[in-house]
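Working notes for the structure below.
Removed from the display is one protein chain of the complex; every other protein chain stays in position.
By letter and in written order, the chains are A and B; residue numbering begins at 1 in each of them.
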Amino acid sequence: MTAAFASSRPGVPLIDGIDKVLGRARYTADLDRAGALVGRILRSPIAHGEIVRIDTARARALDGVIAIVTGADCDKTYGVLPIAMNEYPMARDRVRYCGEPIAAVAAVDEETAQRALDLIDVEFRALPAYFISKDARAPDAVLLHANKPGNVEREVHHDFGDIEAGFAAADLVREHRVSCAEINHAQIEPHACLADFDPVTGRLTVQDVSQVVYYLHLMLARCLDMDESQIRVIKPFVGGGFGARVEVLNFEIVTALLARAAGGRVFMQLTREETFITHRARPQTDVVLKLGMKKDGRFTACACEVTQRGGAYAGYGVVTILYAGALLQGLYDIPAVKYDGYRVYANLPPCGAMRGHGGVNTRHAFETLVDRMARELGLDPFAVRRANLLHAPMQTMNGLMVQSYGLAECLDVVEQASGWKERIGRMPPGKGLGMSCSHYVSGSAKPIHFTGEPHAVIHLKLDHDGGVTALTGAADIGQGSSTMVAIAVAETLEVGIDRIRVISSDTAVTPKDNGAYSSRITFMVGNAAIDAAKNLKKILIAAAAKKLEAHPDEIDCAGGIFRVGRGGQAMLSFKEVVAAALVDEGAISVKGSFTCPVEFQGGKHRGGAVGSTMGFSYGAQVVETSVDEATGMVTIDKVWVALDCGHAINPLAVKGQIEGQVWMGMGQALCEETRYLDGLPAHASFLDYKMPTIVESPHIEAFIVESNDPNGPFGAKEASEGALAGFPPAMVNAIVNAIGVELDEIPATPDRVLEAIVQHQRKVKLAQKKARS
Amino acid sequence: MSARLSEFQLVQPARIEDAIAAFVAKPGARYVAGGTDLLVNMRRGIVSADRLIDLSGVAGWGSIDADAEGMTIGAGVTIAALARDPIVISRYPAVAQAATSIAGPGHRNVATVGGNLCLDTRCIYYNQSEWWRKSNDYCLKNRGDTCHVAPQGKRCHAAFSGDLAPVFLALGASAEIAGVDGRRRVPLSDLYVEDGRAHLSLKPGELVASVHLPAVLAACAYEKVRARGAIDYPLAGVAVALMIAGGKIVMLRIALTGTNSRPFLLADVDQFIGKSVDDAMLHGVDRLVQRQVQPMRTTLAAAHYRRLAAAAVARRVVRRLAGA
Partner (left out) sequence: MHEPSAQYKKRLLRIKVNGRWREDAVADGCMLVDYLRDTAGLTGVKTGCDGGECGACTVLLDGLPVLACVTLAVRCEGRSVETIEGLAAQGRPSRLQQAFHEKLGAQCGYCTPGMVMASEALLRRNPTPTDDEIRAALAGNLCRCTGYVKIIESVKAVAGLAP
C-alpha cells in the first residue's frame, strides 16, 4: 500500500472550542455546587503497615461534620482489570503506600473537613517498605499481596521465532541496559468529583473527570452495592487525561460513599499533591535489550527483559507489562523476538496507563540500541530502519495484524524536512541530530471488559428541527473526539457540520462506550458513527424516494440536496426530506455500531490480546539538540515528525495531537520524573514535577502521512500516541551525535547528563592511558 | 477551591514606622510584600501568622532613584519594574538579567526586591504540604527536631535561592534596614547568616527598606542553572563583577546563590588581582567555588551536581566578561 503524503485540508476547530476560549466551559469544579458538602480524604502517613485501629469518634463529634466513611464502609475491591481487582477505595486492614486513602469526611466546609481529618486517630503496625523493584523482589521481602510470591504481580515469557538461530546469524550482537524514570500524566485539571445521592429514590448521580464513564458506573455499582440502573455518571468538560482517568480512581468511589452516607451532595477536589499521589501513570522501568544485526542493518533477533515497578496495587499492571513485550513487534520485521517481563509490586502509588501505554520505555531501549549498533557498523540510522520495514498486509509472529503501513513515507518526509542528509555529520560542536521510529495501536481490539457486545455504539436522533444529535459514550477530554464524531456523521450524511450536535458521556443518555483509552475512539467510534449515519441516510433516501416517486437506488444525495439521478430536476432540501421521513416514523432514532473481527483480536498465546488492534499508526521523527557540556543542560532546538494516521479526519486536530504527544515525549525525555523520599512523593507539585514550560519548548514541525487503512473510518487510524515513544530515543541519539556521550537513563536532567559526561571523559582518559602503555 | 489560609488580619500601613509598630505590637505578625513566597508557604502550612502587615502601601517604598553615586532601589520595587527600568538596564544589566529569570511573569508583576532578598530558604523536606511534613515527623526548620538532610548535624541546610542577591553582592550593594530603633545601613552580605532556619540577621520588626548600589565600572553578569527555562529556582546561580585594565584583573567579585543557606561572596578572589584571565586563572576560580559552596541534599538534583555546575558557570561567566 502506498501512502499519500500529508493532507492539504485545513480541518475544523473543535465543536466545543468556543466554550473553552470564552471561559464558559464548565469543568467538574465549575459545576453548580449549591448545598454541597466538602469531602476530604485522610491519607496514610506510612508506606507499609497494618491498620491496628481507626477511631473516628472525636471527628464525628465535631460540629459541622456530616459523614465519615472508612475502609469498614466498603468491602468491595475495585480495579480496571476484572482479573486483578485487589484494591479497596479506602484501606481496610493494611496500607501499602504513603497517601493511600484510609478514611474520608464530608463536612459543611473545607476547614471543618480538614479539622475532622486531624481528629481521626489511626494506629499502625509498620511493615518493611520497598521502593525499588530489586528490594521488593528480594527473597526475604514481605509480600504486599499474599497471593503474589516474590512481589511479582505478573511474569510474562514470550518466545517467537528461533531466537538462538537469529543471534547466530547476526554479524553484530549487542546488549544494553536502560532505565526510565517513573512519570506522571500531570493533566492541568486536578481531580474532582461531585456526587449526589438521593436517599428517597436511592439514586446516585456522579459528575466527574472520568475518561470512561462506563467503568466508573460499573465500579460504583460494585463498591456501593447498588443496582446499575440506579446510577448515572456524567462527564462535564475534562481538563486532560492522558490515561490518568481511564481507571476508576479511589476518590471517585469515596465521594460517592460520602454522598450516600451524608444523604446528599458532596464535592471533592483533590489538591495537586493528591492528584499526583492518585497517580496511575508510567512506571519506572528497567530494560535489558539484546539485538542481532546483519552488516546491512537487518535485524536477526531481539531479546528483551523488562522490569516495571508497578506500585502497590494491580491497576493496569498486567496490561502494561504485556504491552511492553507485544509492541516490540508490529513496527519492524524481526525474525525472532524473545520477551521476559516482570511487573513488580512496591510501596508506592499504583502505576497505570499513560499515553503510549506500555510501549514507550521498550521502544526507547530499542531505538537507542539500534543507533549504537548502526554507528558500530558505520550505517546511517535511516538506512537501518529502511532495511527492516514491514510489508502490509501482514501478520506478526505474535498475531498482530498490519493492514496499512506508512512508515517508509514517514521516514522520507522527516529525512527531507530536517535536511538530514546534508546536515548529519556536519553539525557544529555541541549540536546533534537524532532520529527514531515508533508506532501505536488504534484501540485495543479486545476490550478489557469483554462482554461480547459491539466495541462501539452510536445513537443518532433526528427530529422536527432537522438537527442531528449524535449520542456517544466516548469521552471528549480535550482530544477532540466529539468533533471527530460530528465530522464523521456530517460527511456521511453530506450535510454541514453545524447541523450536528454531539452529546458525550452521560450514562443516562448516551450508549455505553469503552471510553477514551488506547486511542480507540477514532477507529471504533468513528466507524460506528459512519455506520449510524449510513443507517440514517438510508431512511432519508427512502423518504425522499417516496416523496419523489422514485426508487431509492435512483436517489442522489449531495450537499444536503436529494434528487432523482445525478443532476435530476426534481429535488428536495434536507429539511423537506426530514419532514417527509417523520411522517412515517415520528422522531427518528438510529444506531450504528462497530466490532473488531476476531481475527484482529490477537495471538492465541497467553496475554495475546494485548497489543492487538485493527491498525497501527506509524511515526518517524528527527530531533535537533544542543548540549551544554559545562552544565549538562540539554536544549531541544527543533523537531520534525511525521505520523501515518491512515487518514486525517480533522487535520487541524491531528496536528495538535502530534505536537502534543511529541512534546509529552520530550517532557519524559528531558526533565520529568516522579521521585520519592522514603515513599513520600518528592515531585508532587508543578515546581518539582518539571514539565517543560513554553520557554524551552521547541517548534515542532508535524507532517501527516495518509496510508488509508482498509478498515479505518475513511481510512483513519489513531493519531495521538504513535509518535510519543519516538521522542526519547531520538533525543538520546541526538545527544550522542552532539557530544559522543551515551545516556543509560532518562530523563536527561542536567545532573545525569553531566555525570555521564564525566564518566565518559574518565573512560576516554583510561583508554588513552592504556593505549600509551 | 484552594486550601483556605488560617485566619489572620491584614493591616495596611502607609508608613514604614507604622508597619514596624504594627509588627512589634503583635507577636506572630509577618510582613508581606508581593506574597509570592509567603502566601505559597502559608498555603502549605509552613508559615502561619495572626497578622500580616502589607508593605505595598508604604509611601516611597517602590521607587528607583539613580544619581552619579549609584542607585537606590526601594524594597517595594516589583521585580517586573526592576527588569524593565531603563537605567537599570543600561547601568546594571546583570540586575535586569537576574530579575527576568525570577519565577514567571505573573509572579514578577507583584513580587518585590525586598521579598526576593528576604525569601525563605528552601528544601525538599520543607516545601511540602502539612500532611507530607507531618508524615515525615517534620524537621528542624519547622516543628521537628532532626534534619533529614544531615541527621547528625544541629543546623538546617535549606538553600537560599533568590536570584537578585548574588548580583547585588557582586555589585557591592548595601542594604538599608529599618527597625524600632531607626535605620541602619549594612553591607548586603551582613544581611545573611549561614543557617537555613534563620538566614537573615534582621532583628524582630526590622525590615529591608532599600538597597543601594554604588556606581560601578566593572562589567557584571549573572547566570543561573536550572532544569527549566522559567518558573524554576536556581540550582546554582553565579554573579560576577569583573574589571580588567591592561589585560590584568583589577577587580573581581563572585557571588553565589542556590548552593548555601545564604547568598555569599566567594572569598579569596583577591589572589587573582593582577593576573590575566587564562586557563590557569579559570581553573583557580573553579577550585575556589568547589571548595566554598556547600550544597546539600535539599534539592532533587544531586548536591554534587550543584557544586560542579556552580563552578562551571563561574568559569564561564568570568571568561565571557573578560571577552577571552
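Following the convention adopted for this analysis, a residue touches a chain if its C-beta (ideal position, glycine included) is under 8 Å from a C-beta of that chain, and two chains touch if they have at least 3 such contacts.
This is a predicted model, so every value here is computed, not measured.
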Quiz prompt | Among A:Ser44, A:Thr70, A:Asn86 or A:Thr112, residue touching the chain not depicted | solution = A:Thr112
Quiz item: Per the definition of touch given earlier, which of A:Tyr88, A:Phe160 or A:Phe237 contacts the omitted chain?
Solution: A:Phe237
Quiz item: Just one of A:Trp663, A:Tyr676 or A:Phe703 touches the chain that is missing; which is it?
Solution: A:Trp663
Practice problem: Write down which of A:Thr77, A:Gln416, A:Asn535 or A:Thr693 is the residue touching the left-out chain. | Solution: A:Thr693
Quiz item: If the missing chain were put back, which residues of chain B would it touch?
Solution: 1-10, 12, 35-36, 39-40, 43-44, 52, 54, 56, 80, 100, 103-107, 109-110, 129, 229-231
Exercise. For the chain that got dropped from the picture, name the residues of chain A it touches.
Key: 13-14, 17-27, 29-30, 63-64, 108-109, 111-112, 115, 185-190, 237-240, 242, 271-273, 477-480, 652-653, 655-656, 659-660, 662-664, 666, 685-687, 691, 693-695, 697, 699-700, 702
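As a working rule, only the chains that are shown with their structure count from here on.
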Exercise. Provide the C-alpha centroid distance between chain A and chain B, rounded to the nearest whole angstrom.
Key: 42
Practice problem: Within their complex, state which residues of chain A touch chain B. | Solution: 29, 38, 43, 45-46, 98, 110-111, 114, 269, 271, 273, 630-633, 671, 675, 677-678, 680-684, 686-688, 690, 692-696, 749-751, 754-755, 758
Self-check item: Interface residues, chain B side, partner chain A - complex
Solution: 1, 3-4, 104, 124-125, 127-129, 131-132, 134-136, 148, 225, 227-233, 235, 300-302, 304-305, 308-309, 312-313, 315-316
